[in-house]
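I have a structure I would like to understand better, so I am pasting it below and will then ask my questions one at a time.
Note that one protein chain of the assembly has been removed; the remaining protein chains are unaltered in position.
So that you can tell them apart, the chains are marked A and B in the order they are listed, and the count of residues begins at 1 in each.
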Amino acid sequence: MNEFALGFSVAALVRGAGVTMVVTFGASVVAIVFGLAVGLIRVSPRWPLKWFGVAYIEFFRGTSLLVQLYWWFFVLPIFGLALSPWTVAIFGVGMNVSGYGAELVRAAIQGVERGQYEASTALNFPRLKMMRRIILPQAIRAMLPSWGNLLIELLKGTSLIFFITITELTTASKLAADATGNYLLFFAIALFGYYLLARAIITPLVRWLERRMSRAYVREMLA
Amino acid sequence: MSIWDWTYVWAAFPYLYRGALVTIQATLIGFAIALVLGLVFALVRRSPNRLVSVAMAETVEFIRSTPLLLQVFFVYFVGPQFGIVIPAWIAGIGVLGIHYAAYCSEVYRAGIEAVEGGQWEACIALNLSRSRTWRAIILPQAIPPVVPALGNYFIGMFKDTPILAAIAILEMLQQAKNFGAENYRYIEAITMAGAFYLLFSLVASAIVQATAFWLNRRYHLQ
Partner (left out) sequence: MSEPMVRFENVTKRYGALTVLDELNLDIERNEKVSIIGPSGSGKTTVLRMLMTLERINEGVIRVEGEPLTHEERNGKLVTASDRHLRRVRGKIGMVFQHFNLFPHMTALQNCMEAPVSVLGLPKKEAEERASELLEMVGLGDKMKHFPIQLSGGQKQRVAIARALAMRPKVMLFDEVTSALDPELVGEVLNVIRKLGSEHDLTMLMVTHQMGFAKEFSDRVCFFYGGKIAEQGPPEQLFGDPQEERTRQFLSAVLEAG
């Protein structure tokens, strides 16, 4: 293996890792925003909203992520909607994960003790205010750990944009390995790269949020 | 040219059918591996030897936090670099099995930890051997409650099979894509593939619920 190819490949790998991080971040924002919105719609007492929520969740969880990416990438252009690979990557992965996220939101909201709803009703809270002030703060704290796992799934999911022509970490490692013939080295580096992103960035971030939220909770309790 | 053309639907059927067979085979064999290996992982993790149990935990953690696609690449391409050629089919299904074994082992673990401590004590008091304790007392109580969670991973694995296309296994989605490329028509084939995944997910989750219900009744839990 010559020096030049190696140096070139390492640079490509670093760029790939950067792309993976950008897509992961973008898709996470999409997943969180859509997941929260659809989760709230899903627990709405109005049935058209509720059923829209059910359909959304079942659609995005039931069809495969790669099918969804292909759909965005190959099918939408037929309707004259040619999206850039970046848009496909961020929204494709993000919306897929938002289906799972919405389900987490639903479970967490419905998991808040009945007594909390009853107390809010007894205090004559309007429904939206009850959601915002009483139910959601408790639900969010309860669902944070699951979101941590979900975001790691999202990170892994970004490897599938290998199939739609963006050179993220997996693609970069494959290209580098093909170019140099050293599959062991580059795949091992990429595997550890993902492991590091998951365990050194996502997990601590979610843990930090958990701590922060429970601190706020304690403060509110003491206040 | 209409947006949806039924003639393409019929034309795509043979492709999808061939692909679906591969997909279903891969899922069934892969999940069988995951179920067995996952249990092994879970039992190794309970080893009294701290080193062994920590190493197992870390391995599971590692498998769970890295992408399946990359793991498939790793197994399929690294072997030949050292003169060991693994057929795509074996590499693909094997990695699928190992990847999900890591998830299943966590599920088993939760099930095992949920068995009351008193059950272990009763087994000691009755002098049951270690293996008999596991087989006759602990696992029959630990597994039925976690069947729904295992079932979800079964469905998850089914939806992950398109990844096998990356090492030239012609599963359903790849067949759909090939059909699309040959005919310059993607919409029908890819939508059909998506519909099939959705249908399978819904049917499979109904079956899982029913199985869980039956198992819990069979073992008089709950």
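By definition in this document, a contact is a pair of C-beta atoms (placed from the backbone, for glycine too) under 8 Å apart; a residue touches a chain by one contact, two chains touch by 3 or more.
Quick caveat: nothing in here was measured; it's all calculated off a predicted structure.
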Problem set entry | Displayed chains contacting the withheld chain | B
Problem set entry | Among B:32, B:54, B:90 or B:126, residue touching the chain not depicted | B:126
For this session: Could you list which residues of subunit B touch the chain missing from the display?
Result: 116, 118-119, 121-122, 124-129, 132, 136-137, 140-141, 219-221
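FYI, only the chains that are shown with their structure count from here on.
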Seminar exercise, completed: In their shared complex, subunit A is touched by residues of subunit B numbered 3, 61-62, 64-71, 73-74, 77-78, 80-82, 159-163, 165-166, 173, 176-177, 180, 186-187, 190-191, 193-195, 197-198, 201-202
Seminar exercise, completed: Contacts from subunit A onto subunit B in the complex sit at residues 58-59, 61-68, 70-71, 74-75, 78-79, 152, 155-160, 162-163, 170, 173-174, 177, 181-184, 187-188, 190-191, 194-195, 198-199
